[in-house]
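Take a look at the structure set out below.
All protein chains but one are shown in place.
Right, chain A next:
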């Protein structure tokens, strides 16, 4: 299929950053006689190269890596020739013009080159009034974008700033803030932020104060523009300036920003109550950035009254982000923090009040910050109600997820509000107020709100003070779990919340009275889980198994949990799902069965349950999946389960661990899925470390903690264990694996083994001297393995191949091969040669005159 770009352009997107070598290749005449600038000629002739960001990045990286002096232009006249020739074109391609503008900007970023280009009178023709500004090409957004980016690149020194301020360029940037292309408008705004910051920081000689405020000329112009815009009655101009201020205060924390703020604060404050111009939605971000700035937060009485006023005057939707941002800010004054919290909780308070009789429940808040009728009207409209609640809930979940939050959320009331909300959503609540009826009507079966509320509910499980409500909470959760109307995504969230709260219920901190309910709750949960494990919807079966795995993982040590689980049909149904037609479900079933085995097979007193699989059958079934399942997910899950079993020391109960590992390795090394092979290496790694820890030499005689080594055996005997487990064949083959992570992991393990068996470097070096072939690294090993020539250098059992099961051979291999070198080699990209920038540039040159031919020969 023909593409619009040459094939090398597509390919280059995936390539590495530019290096100095590339730069040289780019401009210096090539040894084969291709003249300097050939690449530029190719680009100029190409039909649409400038739209590709590659070139901008290419030249940007290149020029940064080269000498910033003017010699670059003098030694490479092709650059100015290129710009001149493009400008001489009667109707240049907009993409080429855009590229040229960016290239010129990059070149003019150095002051000396800027002067050179000025002398050549190129800059005025590019960025001044004589440039594309007044031509029809300006209507093309790519040209405007190139212009702004070029100017941004150029504006790195004072002469460039003066050129822009005096030549009318700044006015163009002002106008581009309102450009119909969002990319251009955004770039213009960023440019103004840069120019203001750079101007103030490079051109002021003494610190600015509100009393003595002598802005540099460029900054003066920008600030005047901001102030004028804010005073105008045009909402779009005000929005542009507010956006600019937001970016300035967000990116710059210098003291001069306080002076800037003092000039605009009053005007900004007026927008809070302004009714004719609606720009309130822009204020939260601005105020948040100002409040977060260290310049303001320490000064008393500056920003906080305005923030407080904003919390009062902005609508709940507008004030939400401000409130959430303030609550994350540890330097926020306590009174403002309380007010922000009030704003954030107000919708939940309204929900709670709407659901209950007056005075029945106190609600969440004692008083509201803003007009409650505004909030009520928002909650009475379907679109705003759902959106406001979802935003509020997302912020609450975020706050609750913060490990060290200083927010004192009223956990119990919040939990009650969440339960109310969830009951509104499933129609189980009979509201007592007209507002409640309206909200109920809107929220019934609203999955978005259900998901968000369940997310907060889960996060709340780790907070204190909710124990009194646990019984009601589980009623709500069980209603969701049992309802056929619960959507699969909501069910998944319900499972997550339920597992978190069940874990909480089992914590010693939870009151005894609550724990007494556990048995009943667990029974109900497992009853409903049975049903979901038989669901025709695979997502439901999958999330049910995930839920079960989490529960077992967290609660397997609790008696009542084990009893409830084993007395239900859940274990048997879970085992059935190992045969599920859906691979995701099989994978989850494997994980769940793996976890289940800790209770059914590996626990000290494993109960006899009527499962179809006993211990041996379970292992056999999982091994069957590992060797025969057509999908990767279940196989990955099996190897993870085996690794977990090995980590927990359970495999010893199954059979000889050596044999177990050996059999797994033999299956895994044939697997086509690299993740399975990688996870197999994890298993090997753990087996090695456990064996060494158990039988190897003591690590350090002076270690404060005694080593676990029970019986030290000599290194050859230790290696014999690994050889019997057929470990080395897998490791060495993995070194040559076509998937790099596998090779890297194998190399890491071999380095650890090498470190154990050759703890002193010179011992290894003596081996290498004796066996010079070992120093040739991975390329040698790969070639040798493929060709069978390894036999020539390693002692063998008589055949030509290497005997990976011979401990002495392996000892020699560990002592001979330079794994560090191999490590460096495999850490390089497998395609690092082909994908290097040099390769790209060579490709560009190679395509001279052959672009058409190559057009169809692409990826």
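Observations, loosely collected:
Keep this in mind: contacts are C-beta pairs under 8 Å (C-beta built on N, C-alpha and C of every residue); 3 or more make two chains touch, one makes a residue touch a chain; residues count from 1.
In the analysis below, contacts and distances are computed from a predicted model.
Look at the chain that isn't drawn here: its UniProt entry, checked against "ATP synthase subunit gamma", "Integrator complex subunit 9", "Large ribosomal subunit protein uL14c" or "Glutamyl-tRNA(Gln) amidotransferase subunit B, mitochondrial", names it "Integrator complex subunit 9".
Annotation: of A:156, A:186, A:489 or A:535, A:535 touches the absent chain (contact as defined above). Screening A:265, A:468 or A:569 for touch with the missing chain picks out A:569.
Contact with the omitted chain, checked across A:87, A:235, A:444 or A:713, is made by A:444.
Only one of A:239, A:546, A:580 or A:629 touches the absent chain when the whole complex is considered: A:580. Residues touching the missing chain, restricted to chain A, are 427, 429-431, 437, 440-441, 444, 483-486, 530-537, 540, 569, 572-573, 576, 579-582 (touch as defined at the top).
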